[in-house]
Structure formats: structure tokens, C-alpha cells
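Moving on to chain A:
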Amino acid sequence: MEDLIKRIESIFKVLKKERGKRDNLWIIEVEKDSLHAVLSYLKDNESFKHLALVSCVDWIENNKFQLSYILWSYQKRQNLIVKIFIDRDKPEFKTVLNLFPQAEIYEREIRELYGVSFEGNPTQNEDFVLEDWEEMPPMRRDFDTLKYSQEKYGDRDSEVQKTNIRKIISDFTDEWRRK
Partner candidate 1 sequence: MWIWYKVLYALIVVIGGLAYGLLLGGISRKITARLQGRRGPSVFQNYIDLIKLIRKRTAISHGVMFFLAPMFRLLGGIGVLLLVPIIANNTALSNFSFGGDLIVVLYFMVFGCLGMALGAADSGHPHSALAPTRGLAQMAGYELPFLLSVIGLAIAHNTVSLSNLVAAQQGGILHWNLFQYPFLSIAGLIAMLGMYMAYPFSVVMAPQEIAVGPPTEYSSTFLSFMFTGRSIFGVGKYVLFMDLFLGGATNLVEAFVKTFVLFLFVVFISNVFPRYRTEQAVRFFWTYPLVIGLIDFIRIFIK
Partner candidate 2 sequence: MKDNKYFLDDKPDKISYSEVWQKFFNWARAKSLWVVAYGTGCGSIEIPPMVTSRFDAERFGVSTVGTPRQADVLIISGYLAVKTLKRVIRVYEQMQSPKYVVGLGACTVNGGMYYDSYNTVNLVELYIPIDVYVAGCMPRPEAILAGFAQLMKKIKEGRADGWKHYLDNFEQYRKNQEKIIKNWKIPNYNW
């Protein structure tokens, strides 16, 4: 797997590399302009033919969105995660539909849940799971789900509302871990 990373490094600029939790899982970070070239190289020359997932992470502290492209090679039985960072204020990127057709549905999902638009994806504005959503995309971290839920679906009047149930659960698990 290190050889592979070295080969990538010899061609492209790799900003950061790290080993995942398994031997056959590596994570590399590349510049966002070179992503298509990297994916194309990996697909054509290194047998990473399968795009398993496109996911998005909201780094609100750094004002960035992270897009991760998780690739799998059937021959080598290796996972490679290629990640890029895009600006949070201007959430736009180009689609990878020409390389991996299955990216269509993932990009639609990210468009709906994070508001990142993918230029060149024809179906990205269709509904994925939410129908008629009008608010800010719900998976962004500055979206207050509790407040939204209370306003839209009505307040449930019970003790659970008043107590912070998440804190109770995390306290409990902390205590359990300390033992």
C-alpha cells in the first residue's frame, strides 16, 4: 500500500497521508483541482474501479466542507479514501459523474443534506429523502434540529424534554468507560 502512495506522490501533490485502522486502508488528501486527475489515474492505472461512497463532513471551525471519495480495488483488495476540502461559504464542486456513474445518487444526497452543489450533475436538484425542504440543509452543524423540530412538529410535553438526555447518556457511557 505504501508503494501505491509513493506512486501517487510521484505524480500528484499529496497534502497529507495517513494509514487507516486497517492495513489495506489509507487516507490521502489532495488539492481540489487535482481530484479528477487523481481519481482518473486511480481508476485507469491502479484498478480502483469501484466508488463505494462519496461523503461529506462539515468542519464548521475551519469553515470548510470535506468531501471524501472512498474507493475500492477488487484486484488488490484495498480501500483508498481521497479527500478534499472546499470552501464552506461557496459550496460548489464539479461532479465525478464522467468517471463513476454511481456518484449521481451520492451527489444528490450531499446536495440535499449539506447544500454542496455539483456542477454537471443533471439530477442533483431532485428530492433525495426530504420532500419540499425549505430550510437550511439539515446536516449542516449550525442547523438546530431540536429548535426546528419543536417549532414544526410541536413540543412534546414531558420530562424528557426538560432534562438533557444526551448529557445523561454521555455521562453514563463515560462512567462505564472509566470502569
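Inclusion criterion for the candidates: all candidates are chains of the complex that A comes from, given by their letters.
Structure notes:
Keep this in mind: a contact is a pair of C-beta atoms (placed from the backbone, for glycine too) under 8 Å apart; a residue touches a chain by one contact, two chains touch by 3 or more; residues count from 1.
For clarity, every value in this text was computed on a predicted model and none was experimentally measured.
Note on this complex: chain A touches candidate 2; the remaining options among 1 or 2 do not touch it here.
By the touch rule above, chain A contacts candidate 2 in their complex via residues 127, 129-132, 134-135, 138, 143, 145-146, 148-149, 152-156, 158, 160-161.
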